[in-house]
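Taking it in order: structure first as structure tokens, then the write-up.
Of the protein chains in this complex, all but one are displayed in their positions.
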Amino acid sequence: MKGLMKGLGVTFKAMTSKKVTYKYPDVPLALPDRFRGIQYFEPDKCIVCNQCARICPTECITLTGKPNPDPEKKGKVIDTFDINFELCILCDLCTEVCPTEAIVMTNNFELASYSRDDLFKNKEWLYENNENIRKENNSAMTTRGGIKKDV
Amino acid sequence: MSDEQEVKRERKIMTPEEREAKIKAAAEARAAREAAKAQAGDAEASTEDAAAEGTAAEAKPERKILTDEEKEAKVKAAAEARAARAKAKEEAEAAAAEAAPKEPSYNQPRLDRAIEILKTKVAVDAVEESYINENNSHLPTLTIKGEHWYTCAELLKHDEAFQCDYLRNVSGADHETHMEVVYHMVSISTQHEYCIHVKTDREQPSVASVTPIWQTANWNEREIYDLLGIAFPGHPDLRRIMMSDDWVGHPLRKDYVPLDSEV
Amino acid sequence: MIRTEELLLNVGPQHPSTHGVFRIVVKLDGEVIKEATPVMGYLHRGTEKLAENLNYTQIIPYTDRMDYVSAMTNNYVLVHAVEKMMQLEIPERAEFLRLIVMELQRVASHLVWWGTYLLDIGAMSPFLYAFRDREIIIDLFNELCGARLTYNYMRVGGVKWDAPEGWIDKVREFIPYMRKKMEEYDRLVSGNEIFLTRIKGVGTYDAQTAIDFGLSGANLRCTGVNWDIRKNEPYSLYDRFEFDVPLGTNGDCYDRYFIRMEELRQSLRILEQAIEQFPKDGEIMGKVPRVIRPPAGEIYARIESPRGEIGCYIVSKGKAEPYRLKFRRPSFVNLQILPKLLVGETMTNLITILGGVDIVVGEVDC
């Protein structure tokens, strides 16, 4: 009987304590900088090295390059870049391997839509997704051989 | 007792001499690699700023169109670099081996005794091969002949010298030449661990079930049966466990062809 | 003539108390269970098969999805196995970070268990209390690695992110907060007579049975077997900290409940010490080759996850992908004892026992 009374006391006290509900759709969630949301992609920085597509565990990135239109410059520029968000698990590996920070995470996460086709995002869409971009992109991986982050 | 202490010191790895030798060897290897890199760099100096080795080198070919000569030079350079690297590695290994002749593992006596017991109590040819898995905390690893496995298992559980009453894990593997079931067991009282491999052929894979000895094996064996197709005669209820009952094939086999090409 | 018939009842795959898509086919005589057959595989994603075509870094996100309630320990068991195979040295700061997140994860995982267990037993509030406090840990993780559930935090050789500024202090503040909340939990639930009568003497087994079935974690320790991999085969930095392994005597749901509650406290104790000894600076990534290729051979690494012994068996042929990767999932092994425990129990106890075993279906099916 004593235990029951104590329990009743706890719940009674809880009535006036601080509520933990987030006012989510009304008030946007405050997310930390490192939050892994939908990627932002900057075509100008991309060197078509294909590393993001290769590291992706779910193979959701497809990209093609084309020769640089400016004959003075070498290398390739990005032609198409698509992420299939039906598959993407936002694991952060693509941004981790990107040598030029062409692809980085943002804090946006709202992807719900009525059609699966809408989840297939192309280069332009990802470029427009330019709000709340993650500032801190230098993770531990920068110390690994070869990849330089201060481009 | 001493065994246990050594197990606990597992994290600490090398004696000072060993470390020194290793560092030296590593330094040599690095020097050799550097030299190779420089050579490679020369070959393509005209075209590349040679900012990054490794990654970039693999990825860059796409970036520009190379002339044939350039390509050839590059291939050659890469080959040379690779050769140099391999050589350096070999040297390093040799140096390390020279510096510290390999000591037998502290678990070697235990392994020898285990083999001895199995040979005398079960059959002379019960143990096919054995070694100490040094990376894995010096785990004594034995390969036991399929036909003697059940008797050996009983012995492993009940014999005074083993007392392996806790079966940690049962895994199966398809080695393309043969199938294998791997048992990891430990004795709760003495904390001695053993790893047992049992090989079986690939056409009609079958390994005696140890479910009557360790209940743990029950579902694990079912899982192996389901995913690898190894039969376990003596198992009380050998059905598929993960896949549906009407599934065709055993997914973890290396020659398994997925029905759905998307996967 | 009065005739009684056995009732065949499918509990699940969609049932509020099977914690996911898991099915038990029970034969009932009235409300008493005559026979129970667990049926699983509804959540089988073939992680082991997928892993054979992925390199080791790519497998880490997949391990997050096995035991999604305690993803950090899954991360750790994989990288630990690979590191052991390659004989890598891990910087101290990285190892400390790993240990801290693993212990936080244990707290979070036990909180989920506590909340859902009470929900199974019929009390709604504890669930929300537990999630309030778990939310703090989740937020800490979110701040550390940018995800709330599937962290993908550890890497072969270290961790991906260093602790952000003030993070360690937040963990430090969390410990006394959690201690206070634990008292509240005890007041609310641990003394509740209805709850105690429901779990006392339910689902009892002895030490011999527990060992025979290969149980681990609280399910083994409730019978009094002193077996905690953190103590018996110390990995990470556990040999540096003082903590106790709570043991039970009767091997019933009651013991399992109090062991888990005590483990929560012990985790806080470890965290406290870890925060104190946390190195001021240092690398968080060891010297690791660019492409991870463990030498040919095999390894079985195991650690103590909140649910028991999680193990990782890797066969490597010296390639960047594992030749064979098998996880020993504690939920899967622990669940084997269920059919034995359920015979002769009522429907109500089915839920109590299943909840007490503490399974995560993502891990059972893998």
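So that you can tell them apart, the chains are marked A, B and C in the order they are listed, and the count of residues begins at 1 in each.
Here is the rule we go by: contacts are C-beta pairs under 8 Å (C-beta built on N, C-alpha and C of every residue); 3 or more make two chains touch, one makes a residue touch a chain.
By definition in this document, contacts and distances are computed from a predicted model.
Remark: of the listed names "NADH-quinone oxidoreductase subunit H", "Pyruvate synthase subunit porB", "Branched-chain amino acid transport system permease protein" or "Sugar ABC transporter ATP-binding protein", the one matching the undisplayed chain in UniProt is "NADH-quinone oxidoreductase subunit H".
Touched by the hidden chain within the whole complex are the displayed chains A, C.
Check C:Thr197, C:Asn226 or C:Thr249 against the missing chain and you find that the one touching it is C:Thr197. Listed here are the chain A residues that touch the chain not shown: 4, 7-8, 10-12, 14-21. As for the chain not pictured, it touches chain C at residues 7, 9, 15-17, 31, 118-125, 128-129, 132, 188-189, 192, 194-195, 197-198, 346-351.
In this section, only the chains that are shown with their structure count from here on.
Chain geometry summary: the mean Cα position of chain B and that of chain C are 26 Å apart. Averaged C-alpha coordinates put the centre of chain A at 35 Å from the centre of chain B.
Along chain C, residues 290 each make contact with two or more other chains. Shown for chain B are the residues in touch with two or more other chains, namely 54-55. The residues of chain C lying in touch with chain B in their complex are 40-41, 44, 46, 48-49, 84-85, 87, 211-214, 225, 227, 232-234, 239, 290, 295, 297-302, 309, 311, 313, 315, 323-324, 326, 328, 332-333, 335-337, 365-366.
Every residue of chain C that touches chain A in the complex is listed here, in rising order: 54, 57-62, 94, 125, 129, 132, 135, 139, 142-147, 150, 152, 155, 158-162, 164, 184, 187-196, 283-285, 288, 290. The touching residues of chain A, counted against chain C in their complex, run 1-4, 6-7, 9-11, 14, 20, 31-36, 55-57, 89-93, 96, 105, 134, 136, 139-141, 143-146.
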